[in-house]
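I am attaching a structure below and will ask some questions about it afterwards.
One chain of protein is taken out of this complex; the other chains stay put.
What follows is chain A.
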Amino acid sequence: MSRSRIDLPPESDPAATHTSEAREERRNYYLGYVLALVLTLPVFAITGFHLLPTKEIYWVAGAAALVQMVVHFRYFLNIRFKGQTREDLHLILFTTLILGLMVGGTIWILFNLAGRM
């Protein structure tokens, strides 16, 4: 711990760990973690104990996964709808569009082909 004192740049305050900003940021990580657990644990429970019919598990797990991805982007990667200087969110949305076209297109065409065989 002693080297952290040596490395302190002159402008930073050693007690800054306890500012409200620091608390808020740490709370974001904890909150994201709890939300992710809430979205993960039931999915494993219904799958492990076969609590629902297969098709319903697919829907629940798929929906939970999409929401959990949004939670990770928001709380772990700090992506917001507003207030970014660069196009971080646009890049995600564009990548999602590309993925939708390529993944959706692949699955659509190949399942269609398989159906005709």
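A few remarks follow.
The definition used in the following text is that contacts are C-beta pairs under 8 Å (C-beta built on N, C-alpha and C of every residue); 3 or more make two chains touch, one makes a residue touch a chain; residues count from 1.
Here is the rule we go by: contacts and distances are computed from a predicted model.
Choosing from "Cytochrome bo(3) ubiquinol oxidase subunit 3", "ABC transporter permease", "RsbT co-antagonist protein RsbR" or "High-affinity zinc uptake system membrane protein ZnuB", the protein name stored in UniProt for the chain missing from the display reads "Cytochrome bo(3) ubiquinol oxidase subunit 3". In the full complex, chain A touches the hidden chain at residues 1, 3-4, 6-9, 11-17, 19, 21-22, 25-26, 28-30, 32-33, 36-37, 40, 43-44, 47-48, 54, 57-58, 61-62, 64-65, 68-69, 72-73, 76-80, 83-86, 88, 91-92, 94-95, 98-99, 102-103, 106-107, 110-111.
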